[in-house]
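Of the protein chains in this complex, one is absent; all others appear in place.
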């Protein structure tokens, strides 16, 4: 169980870290400052400067071969293991647009995996190539308003067979990335047979984002932020028609696709969360050394040693758990690795929100202000406690896996 | 130690609650939606509709005698005790602009107390009357950038005597309410003698908000929000001249004024925080009963009973502690009540952020969205853990008060 | 809602505190050191010295009128309110045998309440008088091995009618006080009709402790301690015959009696737990001031200010909640006060174990040794998280009471 930095990934970590520091970080703030700065005053429309920033950074990254690292266990690209990729993803988590610059951002990596693993040749030809090149982006259209997302069997957005087409109707929300005008493809989960057994009711479809009948109702806000231009959109589908070959893997096999997709996606989020926690701890230490009160450095006052130590210990443990989950994915596959993926999905966002929260507190009021990236980190990380399943559902999975060691009864 | 609802305050609680539900709540959202909706597209300028909403609500409240309840221990107004006022403030905490509608909002109540208690007749005539009528608003100008606010002796914004005037220079930030164009008066703490003993270095001044030389540099953001039009402004004073009679209480007595002001101010924040926690628990229960997963009401699933019970217990205890601190203020005065005020200043914001956080989680992703007031509550409450002294400083005060029971040595 | 120290109880608090310090504390250690020091080497047999200590202390207390304070709302004794009694019980909690010295110890107070409230004249004549005089002690025989005590309906110890007698068979355990040779009377809950509705299956009986057929199997140990001579005994009943008039209140009304009994009993435990937490905080402060490390008093090092402050705040809040629960019992009765009793039953033992644990840690290894009372306090308090219902059951009660505010459906 080698969880360390391999010789293979070591130079890539350095390259990614250096590239982020030298190239991405300086432009990240500018990119965000441009949001909404266009003739239409539309936050979900990229202006020329935003496009130029992304094109420039992606071009440079690609030219250096810093591209598509997430393609683990593949003969394309680097063929890194998930463990190796974890160290890169952690670096990318530290700066806002870094993951996208290396074509390693959510939800694209998960969606590319779906197309790579379950898509037909036609699907791949139409969308996968452009996604791998970073020419378009994508969205994963699953969550629905009005039902507890913790119980996926309740999803009721419908797709009805009509000749050799399907007709889709219903609402979806929290569709991350659907705000971006470059978002070209949707992967959509829909109920094709409400009377089928629980895990055979749903089917996964793939379609152009501009398929007629799809309407953006509004951006969902996260602590009052619309995360433009990425966005978490609330969509309405009205008689949206797709051909039968838009089905991914097969009718009634939506859950199977979803499970295959969510494993890596969840763990990538966690890797980036750990990167953010490291960044927050770094800021905490620097602030603690830079400011004084009562004649002493803040870092040495009161409980601050304990706070710093606890942050270090919790980051260290979460990283190791994340690496172990990655190792399990690499060695026994997503399905068998499920309990570890659920474990890290609970642990990493909780840990990271806590460390960021302590870092904010060590900064005084500046910590929650625009002068530091901490408040933005906090709201992003807090959101992860819902994304891809709330904590409670993952704890339930972990507990049931544990109990099944001791009983053959249904738990 | 009567901490209960008295016969005197019982009908006022009902009246305030009913007025908020019937009159304030329906207009609160509209008021906030109008922010920035004016010809200058300026978020810190009230448009006609905002002014109309405030005027209408304040007029109605005043007409019903629901006004200036915070004037405890006074022959003006109701002469409520702080304990009695606590029950009213809790209600006001539940809806955004409610406290202002009853002329009971921060920072005005604290500033009015300063003028009432320490101001000269001239001060009172010039500003107190209009504040009591709700015609103008006010700001308390204390916190400075660049120093740890936990150690107030570091405050270095200077006021130099020049003939019969003082000349003020320096920066202040997080000046809440200074964004509002109706803000007419500033109470400003400045260092008049850096070589004096630690608690005799500073002097409190009162002045018009539009005194020449005061410049608003920018609004400080709280989790990315500017809280317009109220605002938490970053100010620069350049050769601001005020007459010698702008001094409150006496030169070198700034700390004395600050302590007298902060006691009630801190406890009022806590009362309103408890109101928000109650609101969040109410929403949590309603959501838990309204949604189902795995065939059961969410409230009955997993750890949710425990989460609801813990919220109830923690609110109950924080309220009792807040009432006890209020009782101490009523009976032994602000100075002697200090340890209890510090206690509740730590407890209430922490408790309320935790309850709101759990309530968000029970709501699924909707909980952090614009569809519920929880995310806004969270960021407001989180800010309280810095305002009027960070948690660590108050814990330090509580601990030292405890240790002094057992030693005469300096702790 | 007066939760304060009344004029009536003020002198009693002083008298009790002084008596404990002057009379009880010096003999408490000696009493415990004598355990097992008798010809039979039997830890559950009192020797002459133990009896002499108890007789002497009880005689002195009774002579001073410091006796039976728990008789709230009664024309016998002081007629204190439960709120007033809380302040006395807190003092008694601080020293091992103090509660017994004032005839205010568990389980006797609860059992006397049962006899007083539900007993026949014959029951009172036979047992209540001697209990009120402190001549005998008692046990409450409810908990059974082999079933989850959280679900009382599972209790299966049986009592079968046989003519004008009942015949009792089965095992009971954790019968506190049944080890003491002075224990003269048992109040026993037995299942008289397993087919009746859930809360009508059980009946409460009262009988002499030496009724033939009752056998002590073993003392149950608490963290390895037998708590001799009090003891928490494991009993077996084999064809134990009692007359029909041993029934308390009526056949099938066992639950009603249990509920009436458990309210006060639970709250008394909590009051004493708060006293122990106060004692532990006192020891923590004294140790923190007495020892130095790295050239400073331990109390001022690291997180210790925070630990002391948190202890003070948590004790303060738990006491207020306990007083509120007592106030509810005084004003609306045990049944309506149930949610608050469950709240404090969760809060007080958890808070007290936490404070004691922190106090141990502040003492270094001495804290868990025989040189300080902390380890003994810890194990006693930890036990309270099971006694009279585990935390989870009380949280469940609190949550359901909360949810019932928002629904008429069965929760």
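Order of writing sets the labels: A, B and C. Residues in every chain begin at 1.
Convention: a contact is a pair of C-beta atoms (placed from the backbone, for glycine too) under 8 Å apart; a residue touches a chain by one contact, two chains touch by 3 or more.
Because the structure is predicted, anything quoted here is derived from the model rather than measured.
S.K.: Quick one: which of C:33, C:122 or C:148 touches the chain that's been left out?
M.R.: Reading the full complex, the residue touching the unseen chain is C:148.
S.K.: May I ask which residue of C:49, C:64, C:199 or C:225 touches the chain that does not appear here?
M.R.: Once the missing chain is taken into account, the touching residue is C:225.
S.K.: Who touches the missing chain here, C:44, C:174, C:305 or C:340?
M.R.: C:174
S.K.: Sort through A:134, A:288, A:373 or A:390 and give me the one touching the missing partner chain.
M.R.: The missing chain is touched by A:288.
S.K.: Taking the entire complex into account, which one of A:155, A:206, A:347 or A:368 touches the absent chain?
M.R.: A:347
S.K.: Extract the touching residues of subunit A with respect to the undisplayed chain.
M.R.: 1-5, 281-282, 285-286, 288-289, 299-300, 304-306, 308-310, 312-313, 316-318, 320-321, 324, 339-340, 343, 346-347, 392, 394-400, 402-403, 405-407, 409, 411
S.K.: Residues of subunit C in contact with the chain that isn't shown?
M.R.: Against the missing chain, subunit C presents residues 143, 145, 147-151, 154, 173-174, 220-225, 291-294, 298, 301-304, 361, 364-370, 375-376, 378-379, 382-383, 385-387, 390-392, 395-396.
S.K.: For subunit B, enumerate the residues touching the unshown chain of the complex.
M.R.: Output for subunit B: 302-303, 305-306.
In this text, only the chains that are shown with their structure count from here on.
S.K.: Quick one: superpose subunit A on subunit B by CA and send over the rotation angle as a multiple of 5°.
M.R.: 180
S.K.: Need the most distant chain from subunit B, centre defined as the mean of C-alpha atoms.
M.R.: C
S.K.: Roughly how many whole angstrom separate the Cα centroids of subunit A and subunit C?
M.R.: Once rounded, the distance between the two centres reads 53 Å.
S.K.: Where the CA atoms of subunit B average out and where those of subunit C average out, how many Å apart are those spots?
M.R.: Chain centres of subunit B and subunit C, defined by C-alpha means, are spaced 44 Å apart.
S.K.: Indicate the residues of subunit B shared as contacts by at least two other chains.
M.R.: Within subunit B, residues 304, 392, 395-396 contact more than one other chain.
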